[in-house]
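Read through the structure below, which is laid out as structure tokens, and then see the notes.
Of the protein chains in this complex, one is absent; all others appear in place.
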Amino acid sequence: MGTIIIYAIAAMAIAGLILSLVLYIVAQKFKVVEDPRIDQVAEVLPGANCGGCGFAGCRGLAESIVKAGDMENKSCPVGGAAVMAKVGEIMGLAAAESEPMIAVVRCNGGKCNTKQKVVYDGVMDCASANQNFSSEGGCAFGCLGLGTCASVCKFDALHVSEETGLPVVDEDKCVACGACVKACPRKVIELRKKGKSSRRVFVSCINKEKGAAAKKNCDVACIGCGKCEKECPFGAITIENNLSYIDFNKCKMCRKCVAVCPTGAIHAVNFPPAKPKPEVAEPKTDAPKVSVPKPEPKAVETEPKTAEVKAEANTSENQTTKSE
Amino acid sequence: MALLTVSGSPHVHSEQTTQKIMWSVVIAMLPAFLVAIYYFGISALLVTLVSVASCMFFEWLIGKYILKTENTVLDGSAVITGMLLAFNLPSNVPLWMVIIGALVAMGVGKMTFGGLGKNPFNPALVGRVFMFLSFPTAVALSEWPMPHPLFGGCVTDAVTGPTTLNLIAHGGQLPALSDLFLGATGGSFGEVSALAIIIGGIYMLYKKVITWHIPVAFLGTAFIFAGLLWLIDPSQFVNPLYHLFAGGMMLGAVFMATDMVTSPVTHKGQLIFGAGCGLLTIIFRCFGPMPEGVSFAILIMNAVTPLINKFVKTDKFGYQKTK
Partner (left out) sequence: MATFKKGGVHPEENKLAKDSKIEIMPLTKKAVVFVSQHLGAPATCVVQKGDKVKVGTLLSKAEAFICANVHSPYSGTVTKVDVATDFNGFKKPAVYIDVESDEWEDDIDTTDTLIREIKLSSKEIIDRMKDRGIVGLGGAAFPTNVKYMIPEGKKAEFLVINGVECEPYLTSDNRIMIENTEEIFIGIEIMKKALNMNNALIGIEKNKPEAIKIMAEMSKNYPGTKVVPLEMKYPQGAEKQLINALTGREVPSGKLPIEVGCVVDNVGTALAIYQAIQKNRPLIDNVLTFTGKSVTNQKNLLVRVGTPLQEIIDYCGGLPEDTGKLISGGPMMGKAIMDTSAPTVKTTSSILVMNEKEAKRGKQTNCIRCGKCVSACPMGLEPLLLATLCDQKRWEDAEKECVMDCIECGCCLFTCPANRPLLDLIRVGKNQVGALRRARAQK
């Protein structure tokens, strides 16, 4: 009995010795020298692996930063400046200033401002629907409202509103990873500067048709009239292909364009409410439905003056839409 | 006029729906059910009703309160599971056991995975094997109720005796093949009549619910393999026809192995699946400790199905050498 135990122990010991030797040799032979900073950088990154930085996961970004030795054009949209400052510390580099961005839905057609022309009966995927028809409202550029962007958002920051049929960005949750921008087959969503206290001015339309054609399908389409371009004191607005675009790097948030836009296609969000003017009738301000996110109940999206203009443009059409 | 509808092509659809398929299977099981009532009387009817009712009830309960999905009870799949589970039981089984078996079949076998279409194993077989192992005295009997034509007896004083498979395994006077074919034999009450099951199978083939691949491969392999054994040593192994008509072979090949959800999707895969079932069944029957092996064979092949689906592909058009 005793000899069996001794043999067993001996055999195990010899096997263990040989295997550990093999392991040691292999480890030496195939040793990979990895910069320890990669681990350190990866440690401070959020670890959500959202791919918003353009690399395959957080470790991909870490590797790229350490190997290149610089942080140019590399940033973490999720962690923002705070995280990049920490990465800068590890790397001994100054973090590049990057302004926080946010996803912006540039379409305000939806169920309220377009008249439904057909019923879509297919798979709830915008890419699929885009192969079959323009949209239920008839606009071949705007949002299809089937929520592919919401389905790809890893941060639960996008939801399609039942009322308007348009996606709404939750400003607190959106980290500007850009997944929705890539998923949208019509490029309705754009990453724009988040702006001071989340205040932004943008054109909520991407329809490139001529004014009349655009207006035929949608009450709040940009008709490319050019009033905003002329009004803008900073040269931030350009009109191309019948469509106005506000350069968020030049825009100083004066909101003059918002006031002149005849269709209410230019949105200003999160500005404090202006003093109500007596001539604006109460029910009228309710008429236009705007899909712009309203995280704080008191924030009003536009100045009353714009609202009035929009109200005039929309009241008749809105009533027909509602009656159906 | 209402608004026009827009959707991708095609714009027409065949008449076939999941519900129709499931109810066709239920209809196909009726001949075997009638034979069971003929031979085992009201108790077979009672066991089946309890089994079907509890399967439907558990599917509804779990779907409504745990999965919170749409009500799928009427799609017929729970009825099939209930009937198949009952067909695998002796007619004198206590009804509370049937209810527990149904709970395991639906709960563990099907709804855990998300309901119809997602279960890797045939739920009826899961229930049956659970009962087989948990209540061996009541379900895995060596003495089974014997057939008693035309409502001859009630549950308590039914005559019992060994099944044909027990006789094969342990020796004894085998019944005539014609009795086996028609169903005048002891055993689980749904599997006794090969003829009734074959009629159901032909109905399903006609309705295009199943294809011939699985049953033919199953029975063919079993017949050939059992035949080889018989040729080698006729004293130890029985005539392969007994294997085909006795026990759950027919029921398994026609109704259980052909379950769409748990069998491969390609015809080639189905042939392999059927052949595997046939081979394993005969191995279990001839060399295993228990007289019956159909349920285990099918469950094992169910487990292999994802692998078959992954590796056995169809011949794609345009990939073979033309010259």
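As written, the chain order gives the labels A and B, with residue 1 at the start of each chain.
Quick note on the criterion: contacts are C-beta pairs under 8 Å (C-beta built on N, C-alpha and C of every residue); 3 or more make two chains touch, one makes a residue touch a chain.
What you see is a predicted model, and the numbers here were worked out from it, not measured in a lab.
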{"item": "Residue of A:G54, A:G138 or A:G211 in touch with the missing chain, whole complex considered", "value": "A:G138"}
{"item": "Hidden-chain contact residue, picked from the options A:G122, A:G211 or A:P262", "value": "A:G122"}
{"item": "Contact set of chain B toward the excluded chain (per top definition)", "value": "1-2, 4-14, 16-18, 20-21, 72, 75, 114-118, 211, 260-261, 263-267, 270, 309, 313-320, 322"}
{"item": "Where the unshown chain meets chain A, residue by residue", "value": "117-118, 121-123, 125, 127-128, 131-135, 138, 140, 209, 213"}
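Quick note on the criterion: only the chains that are shown with their structure count from here on.
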{"item": "In the complex with chain B, residue positions of chain A that touch it", "value": "116-123, 128, 131-133"}
{"item": "Touching residues on chain B, where the partner in the complex is chain A", "value": "3-8"}
